[in-house]
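Here the complex is missing a single protein chain, while all its other protein chains stay put.
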Amino acid sequence: MNYELMIDTFPKLLEGSYITIQLVTISLFIGLFLAVGMALLRLSNNAFLNFFAKTYIFYFRGTPLLVQIFLIYYGIGQFEMVRESVFWVFFKEAYWCGILALTLNTCAYSSEIIRGGIQSVPLGQIESAKSTGMSRFLLYRRIILPIAFRQALPAYGNEMILMVKATSLVSTITIMDITGIARLVIAKTFSPVEIFIVAGLIYLTINFAVTRLVSFCEYKLTPHLRYNE
Amino acid sequence: MELELLALGDNGWGDEMLRATLVTLMVSLSAMGIGLFISIFGTISKLSKKIYVRILADTYTTVIRGIPELLVIYLLFFGGSNAVMSLAKLFGYYGYIELNAFVIGSFAVGAISGAYSTEVMRGAFLSIPLGQIEAAKSVGMNKFLIFTRILIPQVLRYALPGLGNVWQLTLKDTALIMVTGLVEIMRQAHVASGSTYSPFTFYVAAAFLYLILTTFSNRIFNRLESWGNRGVRRE
Partner (left out) sequence: MITRFFLTLMTVLFLAIPMSFAGDWSKIKIGTEGAYPPWNGTNAAGELEGAEIDLIADLCARMNAECEIVAQDWDGIIPALQNGKYDAIIAGMSITEERMKVINFSQGYANEPASFSVMKSSSLASLKASGKVNMDSLDGASTALIDALKSSLSGKVVGVQGSTTHENFVKQVLGDTVTMKSYDTQLNLELDLIAGRIDALLSDKGSMEEFMATDKGKDVVFIGPNLGGGPFGAGVGAGLRKADTDLLKMINKAIDEARADGTLAKHFTKWFGKDISM
């Protein structure tokens, strides 16, 4: 076990964590907005919208993220039509392809989580809201969504951790995140175990921070469950 | 999309993709089995009264669930043979032990699957109404009897939805063992798309094959859940 190598590699891998954190935050942020929309589509009574949402979720939850990443990066890049269109500015960059894949993926999973949250809002609250004459929009904004988010927080925390881990897969399309840099260093030093251990420790730390963040949010959002302190 | 590339037989990659699907299925089954085996020990440890046993099991699940699966697989792939060989050295065996890609892949995904299964089983154990256990104790059942007569039969019913999720996860994680050289769906698609310079065709085919596997798994698990919930009154 080459400890010097591990200590030397640590700062190099830490540089990769900037990209990792960027990828996670951007994809989770955009993905969350899309997920709320997708959850509403899934719950809608319109057969067409419902079908679209169901198919989307089915596809993105049923295939591995790696396949989705490769399809977006290599698969789409194969077509002349795409390469000559205005979209190429986007698909050309591995970074944007990575974010697209991660966002679409998290949207599917998050929408199921949010849907679970929405469906667990006690019926009584919805009824009383309707009885005071709230419009659908107000109902969602004031009652359903806040409660849904709070109910969904533990499951969404899980999803955030899964996303942090998922970013490691974009290293396969030339993005230099923690895993990408780790592979580069291993290619020079031929010591995979030591380097991957350091990379693993960095991921663990990031995930630990995320878990703490989620616990803090849960604490702040449930004052009604805390009795006199 | 060039469909003739997917033809069966020697001129197309279709038969290789189907064979790879079989490999994916076998690896997933083995990994799930290994994971369940690990989860039994993991759950018992987590619910144990001895704190060091709990800490050991907690470290296992936290670490495996906290680092990317790709890293776990790389670590077990590159470090696993070393570990097995060091272990063998303790017994005086100095040769090279090579474990074939299937075994390494199954164990790697199995270790990941085991961590998630442990959490699911733990949740399932804890959701068995305490009253039943108290009643069993009051009748004079010892720990072993309580375990086999009360806990195990009911645990499966509570664990099934969670285990269904773990199975889906395991199925999709097998895509990552392409790095060990095992020819499962992802690696086959990768090799084929490289040789023919047609990534779209093969990755769409791969996605399609995975969707078939997940759909069938969903059906089977739904059946299992109805079977598990037979005779249970809806509250």
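The first chain written gets the first letter, and so on, giving A and B; residue counts start at 1 in each chain.
Criterion: a contact is a pair of C-beta atoms (placed from the backbone, for glycine too) under 8 Å apart; a residue touches a chain by one contact, two chains touch by 3 or more.
Owing to the predicted nature of the structure, the values given are computational and were not obtained by experimental measurement.
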| item | value |
| --- | --- |
| Residue among B:Ile128, B:Met141 or B:Val179 that touches the chain left out of view | B:Val179 |
| Candidate in contact with the missing chain, chosen from B:Gly12, B:Gly123 or B:Pro161 | B:Gly12 |
| Sole contact to the chain not displayed, among B:Ser30, B:Thr61, B:Thr201 or B:Thr214 | B:Ser30 |
| Touch residues of subunit A, complete complex, unshown partner | 74, 77-78, 83, 88, 92-94, 172, 174, 183-184, 186-188, 190, 192 |
| Residues from subunit B at the interface with the omitted partner, ascending | 5, 10-13, 15-16, 19, 29-30, 32-34, 36-37, 74, 77-78, 80-82, 85, 95-103, 106-107, 156, 178-181, 183, 188, 190-197, 199, 224 |
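Following the convention adopted for this analysis, only the chains that are shown with their structure count from here on.
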| item | value |
| --- | --- |
| Averaged-CA centre spacing for the pair subunit B and subunit A, given as whole angstrom | 22 |
| Footprint of subunit A on subunit B - complex, ascending | 62-63, 65-72, 74-75, 78-79, 82, 168, 172-173, 175-176, 178, 186, 189-190, 193, 197-200, 203-204, 206-207, 210-211, 214-215 |
| Subunit A to subunit B touching residues, read off their complex | 58-59, 61-68, 70-71, 74-79, 161, 164-169, 171, 179, 192-193, 196-197, 199-200, 203-204, 207-208 |
